[in-house]
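Only one protein chain is missing from this complex, and each of the others stays in its spot.
The first chain written gets the first letter, and so on, giving A and B; residue counts start at 1 in each chain.
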Amino acid sequence: MGIAAEAIKDFKGFNLKNMPEVEPLSSGHRACQGCGEILALRQAMKALGTNVVVCSATGCMEIVTSPFPQTAWNVPWIHVAFENTSAVVSGVEAAYKAMNRKGKINQPDVTFLAYGGDGSTADIGIQALSGALERGHNFIYICLDNEAYMNTGIQRSSSTPWGASTTTSPAGKYSKGQSTWKKNMPAIAVAHEIPYVATASPAYPVDLMNKVKKASMIPGPAYLHFYSPCPTGWRCGGDESVAVARLAVQSKVFPLYEVIDGQYVLSRKVAKPKPISEYFKMQRRFRHLTETDVQMIQERIDAEYAELLKKCGVEA
Amino acid sequence: MAKETGIMSWKELELGNSITRPGNAGELKTGDWRSMRPVTDYEKCTKCGQCYIFCPDMVYKKNAEGYYEQNYYYCKGCGICAHECPVSCIAMVQEGD
Partner (left out) sequence: MGKRIGVEVSIAAAEAAALADVDVIAAYPITPQTHIVEHLSELVADGHLDAEFIPVESEHSAMSCCIGSSAAGARTFTATSSQGYALMSEICYIASSMRLPIVMTVANRALSAPISIWNDHADMMMSRDTGWIQTVAENGQEVVDLIFHAFKVGEDHRVLLPVQVNLDGFILSHMIEPIHMPDKAEVDAYLPPYKPAMRLDPAHPVSMGPVGMPDIYTEAKMAQDQALRNSKAVIVEAWKEFGDKFGRYYKPVETYKTEDAETIIVSMGSISETAMTAADALRAKGKKVGVARIRLWRPFPEAELFEPVKGAKNLVVLDRAMNFSGGDTGILGGEVKSVLFDQNHHPSLRNFFVGLGGRDITVQNFEEMVEKASANGGKPVPYEIINVRD
């Protein structure tokens, strides 16, 4: 049994009836109406509880939770810059390790969490993240993926899906919007051979919270990739955040899986997948796409999903 | 009041401009942002808790009878709860009506 599997073998899991009441992230934050990103972060924090130190990258979740003199954080929290949260958390973790060993503190069970958006994770912060994963610090990294630089005004990132119109990949006469395929960050994390990688969605809160809790139980680095709907950037209704997140899973756009000690495990098989056209219809960022474009994307999504099933050892 | 607004002397700042009152964002009335208000029909409510776990603003709290009640001080009126309620017992009602 690998170290991750060993660490979580007795984990029972959360359920909707026994949700922890704790809210390490408080009300009064300035996230947009219907923000799916802060919803995912809230669910993660409920799973983690309060014996945690949180390191934040610059981004929406930093801005909306910390305009001086108010903080939405009931747990210790630090923000330094955009690209370095994985390095900051490395330093925090190392400090705790050294101080515990030297008898300067007696806090051996603190969890260390770093989070950033997709730009902070897949673009500007990927070097620091790779370094922290490779060095094996005992921490959780959460990528809150809303598929563009939302905080600066919806510019494309390497995590923006093909065809999405953003302010720097606008659809136009000679453009279909984003012209590259979404970077596969979970696969990059897996390539570091860390004990635990998982994808999660706030539309499936119990699954999300279980994955966060598992990540906290497993020694060494854990990478979690959260689908984080952004009604403002995706041009969908604020009330539709959870619906669009659910549809992303049901249409195979954002499959839910874990990689435990390098072994892919499918979290839920999409039995009757919905067409991506249904998912696209909810979001104005895709409305310029033609039927041919959508068909082409559908084929790519189908192929990616088939590949994932193969990795998970699940029959199509 | 100075501490709430951030209008303060440099001498009053905590070390490195840190904030030492955890969760003091709770003082902010984000309910002001709302144009629509979620109203629950407790006759239809099954206490399933979907509204609670899908709320990005931690508005819902379980009462003694197990029903989830809104704290309108924070509710921004996004409508996720109404959209997600499996028995459609939450209605979005125009503010001021």
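Points worth noting:
One rule holds in what follows: a residue touches a chain if its C-beta (ideal position, glycine included) is under 8 Å from a C-beta of that chain, and two chains touch if they have at least 3 such contacts.
Bear in mind that the values here come from a model prediction, so they are computed numbers and not experimental data.
Taking the complete complex into account, A:His79 is the one of A:Lys46, A:His79 or A:Lys183 that touches the chain left out. Taking the complete complex into account, residues 5-11, 13-20, 22 of chain B touch the chain not shown. Residues of chain A that touch the chain left out of the display are 50-53, 55-56, 62-63, 66-69, 71, 73-81, 83-84, 86-99, 101-102, 104-105, 107, 110, 127-128, 130-131, 134-135.
Note that only the chains that are shown with their structure count from here on.
Centre-to-centre separation of chain A and chain B, using mean CA positions: 23 Å. Considering their complex, residues 16-17, 19, 23, 25-31, 33-36, 38-39, 42-43, 65-75, 202, 205, 237-243 of chain A touch chain B.
Across the complex, chain B meets chain A through its residues 3-6, 8, 17, 19, 21-30, 33, 48-50, 52-59, 71, 73-74, 76-80, 82-84, 92.
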